[in-house]
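A short write-up of the structure that comes next.
Excluded from the complex is one protein chain; the other protein chains are retained at their positions.
Going in written order, the chains are labelled A and B, and every chain counts its residues from 1.
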Amino acid sequence: MRKPIARALALAVGVAAIAAALILLSPNGNLGSILSAFWRGSFGTWSALVSGTLVRAIPLAIVGAGLSIAFRAGVFNIGGEGQLLLGAVAAATAGLEFTSLGHAGTVVALLASALAGAAWAGIAAVLRRRFGVLEVISTILLNFVAANLVSYLVRGPLQEPSGALPQTDLIDGSARLLRLGSTRLHYGVFIAIAVCGAAWWFLNRTAAGFRVRAVGASPSAAAVTGRVDVPAVAAGALMVSGALAGLAGGIEITGVTYALYENLSPGYGFSAIAVAILARNNPLGVLATALLFAALETGALGMQRDAGVPSVVATAIEAVVILAALSVGRGAQWSARRGPAVVAS
Amino acid sequence: MVGPARPGRRGIVTGMALFVEAAVRTAAPLLLAAVGESVAERAGVINIGLEGCIVAGAYAAFVFGAASPVSGYSAAILAGAAVGALLAIFAVVRGHDQVIVGTALTMLSLGVTGTLFRSRPDHGFVFVTMEPAVRVPFLADIPLFGAVFSQPITTYAALALLPTVWWWLHRTHAGIALRTVGDSHEAARAAGVRVVLVQSGALLFGSALGGLAGGALVLAQAGSFAEGMSSGRGFLAIAIVALGRWRVGGVAAASVVFGAAMALQYVVQSLGWGLRYELVLMIPYLTTLAALGLFSRGTAPAMLGRRLTN
Partner (left out) sequence: MTTGSPAAPALELRGIRKRFGDVLALDGVDFRVAAGTVHALLGENGAGKSTLMRIAFGLLQADAGTVSIDGRHMTSLTVRNASRAGLGMVHQHLSLAPGLNAAENVSLGGQGVYRPRQAMRLLHALAQQSGLDVPADARAGDLSIVQQQRLEILKALARDAKVLILDEPTAVLAPPETAELMVWIRRFCASGGSVVLVTHKLREAHAIADDITVLRRGQMTYGGQARASTEARLAQAIFPNVEPLPATLAIVPAGDIVVSAQSVVLGGNHGGVLVHEASFDVRRHEIVGLAAVEGSGHRALLEMLAALRQPTAGDLRLPARVAFIPADRQRDALIADFSLVENVALFGLGAARGLLNWGALAGRSRELIQRFSIAAASETVAARTLSGGNQQRLVVARALEHPVDLVVADNPTRGLDVQATAFVHDQLRRVAANGAAVVVHSSDLDEVLALATRVLVVFHGEVRECAVDRDAIGRAMLGAA
């Protein structure tokens, strides 16, 4: 089959599947009303756009940028969710503890969140480096551990004083990210743009970034011809993506929720995978795809509110997008699959 | 769940019996999924979508299990196999990366089952009749370990699978062909073995078992469906395969250990011991991570995860 036709076909099938599913699911059964509910939820109103979609795009972009670095190195970090949660824990703790730092408190909280995310990914990195454990498995398992850890903390040591709700106290005002005007959009948006730009510059202009790309494209050539320390570069990429996921968690705490509670992340760690893949692991492209998926998710919430379609359908749609993106793209984006190192040899 | 923090002697024995029963019952779905996955991996395919197979099977069993366990289990197997078929198409036939496609399929399965479940008019407040335990006459009455012989039918099926799969892999030419595919694509081709066919078949088998495991979760354990009820069992199964060194015996042993780890949460719950519930929930995952770190040195099939080069 010719490439362009296959391309169009894949997209058409994807879109048709989604439309069919949406109609079947809605009590209303009317595609028109479903789509308008989607539009209203995502871009339709100024409030939806700025306070909803853009706000949601921020963590997606930051985690996505980190994942684009990891994926380029051939490291499959599926633990963005857990790393984000650990970053949130760190930011909440810092925000509650360091109340006397003024606005520096925000910086401290964010730094702590990045470090926590890097450390959490570091566990998987150590397991991979020292014991050859496949990072796909370890990062996913760590997600479950992180979620349970948060549950434990917000019902125990970090719980707000009255003990009534499973959440922490609100962090101090000085630790919070400033907002733009009267919207819910906060300064994290600048951080997101800066992070994506920095990630792009890192990958394309620095020697270290080129090492990351080389290791992902051919670990053997990187090792033999480039004399690159491949395990170190892979571990580094994993930890950098962990740090960025943690930072995203910290930004959610300091910019949006101001407190830690269960189910803080509606699956940012997984959506970010789709974000990175669709952007072909290009951090600048991530800015666009993050916006797209944020719109998808806020639109889905709108559909749930107004048309009765469960919002979790967004996860399914994102999966379809990943598969469609794979179908139409060249296979060469991904590291030459030399076989995951499940065990050390 | 407030209760006395000092279990008496009677409490300990009851606790142990409860624990053994729960461990075996919890291990069964893990064992089913792990055995299936080990066959797929021996053929060189890693199924990150296994979690999706389990969830799909669970939901199918929930929907069709109301009629009868047989229809429930059949639906579960088909649902799991459907997810596996998608992986076969995208990763084996079209040659995209197995890990990425698998991740996407898990997301797809979670999304679709979650959506379908939430849109049910009865809002999911339906309980499926759990199938009764099948008791083996004398053995089931043994004091502590009798619980092993009073299990839902899926547990017995899982145990019966073990020698069957071993025999098939090592004592049939088809099994040799499958192991060759996982060892060297070139060797397989040079012997006239169709690599794509073998890998797809192995994958369908593994994902069908994954679906069955999901069915067992609903029909033999929980009695109803909840979103994400697989709770990472698919990934645990993959870890179990690595820990069991891709050998049937090792996989069985590892499954029991992790089943036990997961069973702890029920025991703690019902005995009212002082451990924080959330911490107990972490145990299976932490144990798996520790075990992977300590024990997973072994020979993976050489072609595991590798794309086909033509």
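Following the convention adopted for this analysis, a residue touches a chain if its C-beta (ideal position, glycine included) is under 8 Å from a C-beta of that chain, and two chains touch if they have at least 3 such contacts.
Remember, it's a predicted structure, so these values are computed and weren't measured experimentally.
Chemist: For a quick check of understanding: of B:Ala88, B:Val193, B:Val267 or B:Ala291, which residue touches the chain that isn't displayed?
Modeler: Within the whole complex, the residue contacting the unshown chain is B:Val193.
Chemist: Among B:Ser119, B:Thr155, B:Thr180 or B:Gln199, exactly one should touch the missing chain; which is it?
Modeler: B:Thr180
Chemist: Determine and list the chain B residues touching the chain excluded from the picture.
Modeler: Touch with the absent chain occurs at residues 170-173, 175-177, 179-180, 182-184, 186-193, 299, 301-302.
Chemist: Over the whole complex, note the residues of chain A touching the chain we left out.
Modeler: 205-207, 210-211, 214, 217-218, 220-229, 332, 345
Heads up, the rule we're going with is that only the chains that are shown with their structure count from here on.
Chemist: Counting only Cα atoms for the centres, state how far chain A is from chain B in Å.
Modeler: Chain centres of chain A and chain B, defined by C-alpha means, are spaced 28 Å apart.
Chemist: Spell out the part of chain A that touches chain B in their complex, as residue ranges.
Modeler: The contact residues of chain A facing chain B are 21, 25, 27, 76, 78, 123, 127, 130-134, 136-138, 140-145, 148-149, 151-152, 155-156, 270, 273-274, 277, 308-310, 312-320, 322-323, 326-327, 331, 334, 337-340, 342-345.
Chemist: Over in the complex, which chain B residues touch chain A? Could you list them?
Modeler: 46, 48, 86, 90, 94-101, 103-105, 107-108, 110-112, 114-116, 118-119, 227, 231-232, 235-236, 238-239, 242, 276, 278-279, 281-282, 285-286, 288-289, 292-294, 296-300, 302-307
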